[in-house]
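The other protein chains are all here in position, but one chain of the complex has been omitted.
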Amino acid sequence: MPALGVNEPACTLCGRCLVACAAGRAVLTGALDPAWLEQSLLRVDGPAPPAHIRLCRHCLTAPCVDACVARALRRDAAGDAVSLDSSRCVGCYSCVMECPFSAPLARAVSGNAGRGTVIAKCDGCAQLPEPLCAAVCPTGAIRAAGDARSASSRARRRRAVGLGLAGHR
Amino acid sequence: MTRYLIVGLNVAGIAAMKAIRELDRAGRIVAVSGESHLPYSRVLLPRYLAGGAVREEMSLEPADFYRAEGTRVIWGRRVVALDHERREAALDDGTTIDFDRALIAAGGSPIIPGHLAGPGVTGLRTLEDAVLIRERASAGTRVCIGGAGPVGVKTACALAELGVRPALIVASGRILSQIADPEAASLAQRRLELHGVEVRLGTDISRALRGRAGLEALQLSDGTAVPCGLLVLCKGVTPNVAGMPSAVHGRSGIAVDGMMATRMSGLYAAGDAAETRDLIDGQTKVTAIFPNAAAQGRIAGKNMAGATAVFDGSLPRNALDLLGLPLISIGLVAAGLDARHAVRATRTAGSYRKLVYRDGLLVGALLVGEVMDAGVLQARIRRNLAGSPGLREPGQLMGEAG
Partner (left out) sequence: MEQRFVNVDAKLCTGCAMCELACSYHHEGCYSPRLSRVRLVRFEDRGFSVPATCAYCERPICEEACPTAAFAHDPATGAARVHEARCIGCKECVNACPLGVIDLHPVHGTPMRCDLCDGDPACVKLCPTGALALQLVSDAVRDKRRAVQTARIRLAEAGGLES
C-alpha cells in the first residue's frame, strides 16, 4: 500500500508540499521551464484552513479506475498504487467526475486532435524512498505512513501505552 | 467447482470476470463475446472516428487477460437461449454451454426506428460503425446525426474534428436535454456551432428519402428537408435481452435486486442490460453509463462467487469534452426541479456552474468550463442521497463562496 496518509485539519496551507512535488518533477523530468511550479501533482485548496488537500489516496477500489474509459488509470502490477499512463489519457474528464478528493489535475497538451487536456496525478514518488510532499510537511498533514496497516498499528500502540500504564499504576 | 457463464464481454463482463477470479480460483469461467475483436471501450468510438484514438489504445484488457487459466472466451457468438431449468445456454452456432451461475451483461443496441431503418442509417456502437462513418464522411458524404444526448454530441464533435460539417437534428428544444439546463446547453451548442456543427432544434426526422444512390435526404417534422448521405442515430440504446428467460425481464432490461441478482436463482445481470434504482428519482431503469457498468459487474461477480456485495443504486452522471469545453453533469440538474429544490448558479467568463439543493442538501451539480472539483461534489451528492450527509464539510468549494 502506498505511503501517504492525509490529515486535512493539520494543514496550515504553507505550500511546502507543492514546491517539493514540483521541484521533484522538474528534477526528474529535467523540465526547467518557468512554469515548473505548475508541475506539482497535488494541490492544496484554501483560502484558509481547513484545507482541502487534492492528493491521490491510491484507493484500492478506485472509482477513477472504474470510470477511465481509456484504461489510462490502472492499479499498477504490484497493486501498490493507482498509476496513470498519460499517453493513453484522452482527456474525457471521467476521473475528474469520480474522484471524491478531486485529485486528478488538468494539464494542457498541444496538438493531437481531441486531446487538448490530459490528466496528471500523484505517482506516489515511486522512484524515491519517500514521497517528497510527506518529507517536507511540517505538521503531519501529509505523512509517509509506511503503509496504512503500520500506521494503524502505531496508533493502536500509542493508545495502548496509555491504557497499559493506567492499568499498571 | 462452480461453472460461471458470462453473456457479453465488455466493461461489466470483464469486471465480473476479475471479481470471480479473485474470489474463486477453482471456478471455471466461460464468456461469450458477441464480437471477434478484443473487447474495447465503446466510449472511445467517437475519438476513434475522429482519428484521436488507435485500435490498441481502445482495448479494455490485453489479449492474455482472456487466456488466463480457468477462463475460456467464445468469440463472435451470441447466446440465443438461456434455459434456467437445465442450466444450459444455447449459442447461435448450435452449441450449448452448461453453467451454475450466469451473468447477463449483453449490453445494448442503438435504437433505430423502423421507419428510418435501411441503407445509409447506422448507430455508433461498434468499431465497424465507426469505420463506416469515418470512410463515408471523409469521402465527402453529408452526415447528419439524429439525437443530441452525450453520444450524439460527442459524435458531432468527432466529425467536426475530422473537418466535416455535420448536422445535428434534435427533437427537443435544446441539446443534451437530459443532462443540461438551457443555459449550459446553449453554451455547449455555441461551442459546437463554432466548430462547424449545424444544430437544428425542435425538429424530428420523419422520413428517410432514398434514391438510387441510397440515402439522399431527410424529411424533417418541421416540413423542411436536409440533404443527407449518412444518418447516425444516437437516440439511446435498448438492452439486449433477446433469448433471456421472460421471468427476468423488467420494463426494458433485466430486473435485478441490490445484489444484481435476477428473480431466477443463479442468474445475475449488470451493465447496460440491467435495470437498477436511480438514486435521484427512485425509479427502476437502465442507467447506461460506463462507471455503472464497471461497479455493477464487479458486484455481480462478487455475489456470484459467494461473497455479499450490495449495489447502492445509480447516480446519473456524465462527463463530456466538447472540443475543449468540459461539461460535467451529476445527479439532478434540470428536469424535475420543484419547490423543494433551491438552485445556486454562478457565471464567469467561459464557465457556468449550477448547484442544486433538495431540502438544503446538495443533490445535483452542472459544471461547464470550470469542472476540476466535480469529484468532491459528486461524493457529497452521494453522501446526501445515502442519508448520511457530509459531517466534515470540505474546504470551501469553488463557486460556493458566501
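Annotations for the structure displayed:
Letters A and B mark the chains in the order given here, with residues in each chain numbered from 1 onward.
Keep in mind that, in the parts below, a contact is a pair of C-beta atoms (placed from the backbone, for glycine too) under 8 Å apart; a residue touches a chain by one contact, two chains touch by 3 or more.
Bear in mind the structure is a predicted one, so any value in this text is a computation, not a measurement.
Of the listed positions B:Leu201, B:Ala309, B:Ala345 or B:Leu361, the one in contact with the omitted chain in the full complex is B:Ala309.
When the whole complex is considered, the residue among B:Val11, B:Leu267 or B:Ile299 that touches the unshown chain is B:Ile299.
Although one chain is not drawn, the whole complex shows that of A:Val44, A:Ala62, A:Cys95 or A:Val118 it is A:Ala62 that touches it. In the full complex, chain B contacts the hidden chain through residues 22, 295, 299, 307-312, 379, 382-383, 386, 388, 391-392.
Listed by residue number, the positions of chain A touching the unshown chain are 1, 5-7, 57-63, 100-101, 143, 145, 148-149, 151-161, 163-164, 166-168.
One rule holds for everything that comes next: only the chains that are shown with their structure count from here on.
Each chain gets a centre from the mean of its Cα atoms; for chain A and chain B, those two points are 30 Å apart. Interface residues of chain B, counted against chain A in their complex, comprise 15, 41, 43-44, 47, 50-53, 57-61, 157-158, 161, 290-291, 294-295, 298, 317-321, 323-324, 326, 328, 330, 371-376, 378-379, 394-396.
Interface residues of chain A, counted against chain B in their complex, comprise 8, 45-47, 49-52, 61, 63, 66-67, 69-71, 88, 90-106, 112-117.
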